[in-house]
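This report concerns only the one structure given below.
For this view, one protein chain was removed and the others were kept in their places.
Moving on, here comes chain A:
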Amino acid sequence: MANTTQPTAGLSPSPAVGKIQDERLRDVSLVTRIMRRPELGALAGLVLVAIFFASTADPSMFTLAGIMNILSPASQLGILAIAAALLMIGGEFDLSIGSMVAFTGLVFGAFVTLSGWPLLAAIAATFVVAAVLGGINGQIVIRTRLPSFIVTLAFLFILRGLSLVGLKWATGGSTQMRGIAGQADEGFIREIFSGNALEGFFSWLAADDLVAKFPNGTPTVTGVPVSILWFIGFALLATWILLRTRAGNWIFAAGGDSNAARNSGVPVDRVKTALFMLTAASAALVAILTVLDAGSTDARRGFQKEFEAIIAAVIGGCLLTGGYGSAIGAFFGAIIFGMVSIGLTYTRFDSDWFQVFLGAMLLLAVLFNNFIRRKVTGER
């Protein structure tokens, strides 16, 4: 490896060519490099949507309080979307995540109210249940080689049904379980999973007139909802894993061509199972966050979130065929979602335009992604 520039007669380029090559190395145009980023579309979309609302919506939308309003729903969807994006890049779908939110919400509620376990144990047990279910999803897909689309579609119904049946069983006939917040013990663990963070910081900001406050001196935004911090943290972690670690390279490889990956020694089945477990665990996280916030859970939790998560991932640049996409793109995709769904209420438009907007956005994103993929791979 030491003397790598030594040309072998007749085969390697002459030193002169080598020099030119080196010059061209630095000459990858900025445009090309930006074009290669899968999240480009989502970022551009976010800018466009922001411009649209900046010009049509009430200015209060872009105050700190308005932004928190947007980010709250975006963060819950976003946690699911980032996991869905990783799974999609790994070449699989999970249509059961919405139902998984309802089911793990029930499991968590039952652990807290019926078993009387401490909160930490209930949370840990909920994650374990979710991971096992995700692992089952993954193993069925891997062993049968059926499309994950159909396997997880089955689980969409199974888990939704189990949530209904389980809730009725646990509550004696109701499809809503209340009083979870009252049963859960207070303390540090609870603060990680519910309420607002950085409250002291915001009071300090308000005291120094750096953020808006009410006449009595309390800031209009008392803190950042913890779900937003989870969302941002998860996006950063997922991006780092995807772009900088072995696991990330294996995810791309497994989704790009599982045979080629396997032949190169990538443990494709393990990667995919882990991704299914991660997706289920992300649904459990959303369930825990929302159940602790609302204090109750019901059978309609997470309804249709699987589609929204996949749409956010696609807007974020993920290809439906796998092997390409980004976690940070899904992050932006989820924010677009939140901005449009909340933003319409700040405008004079009927908020039912949301669905039209959503479909159009999805179509645009798919067309754009397709174009980019051809660009990247040089397909003609």
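Definition applied: a residue touches a chain if its C-beta (ideal position, glycine included) is under 8 Å from a C-beta of that chain, and two chains touch if they have at least 3 such contacts; residues count from 1.
Rule of thumb we're sticking to: contacts and distances are computed from a predicted model.
Asks: Absent chain per UniProt: "Bacillithiol biosynthesis deacetylase BshB2", "Sugar ABC transporter ATP-binding protein", "Alpha-(1-2)-phosphatidylinositol mannosyltransferase" or "Imidazole glycerol phosphate synthase subunit HisH"?
Replies: "Sugar ABC transporter ATP-binding protein"
Asks: Given that one chain is not shown, which residue among A:324, A:346 or A:368 touches it?
Replies: A:324
Asks: Considering the whole complex, which of A:53, A:231 or A:252 touches the chain not shown?
Replies: Counting the whole complex, the residue in contact with the absent chain is A:252.
Asks: Please pick, from A:115, A:218 or A:264, the residue that touches the omitted chain in the full complex.
Replies: Residue touching the absent chain, from the options given: A:264.
Asks: Tell me which stretches of chain A touch the chain missing from the display.
Replies: Where chain A meets the chain not shown: residues 1, 4-5, 8, 10-13, 18, 21, 24-25, 27-28, 33, 36, 240, 244-246, 248-250, 252-253, 256-257, 259-266, 319, 323-324, 373, 376-379.
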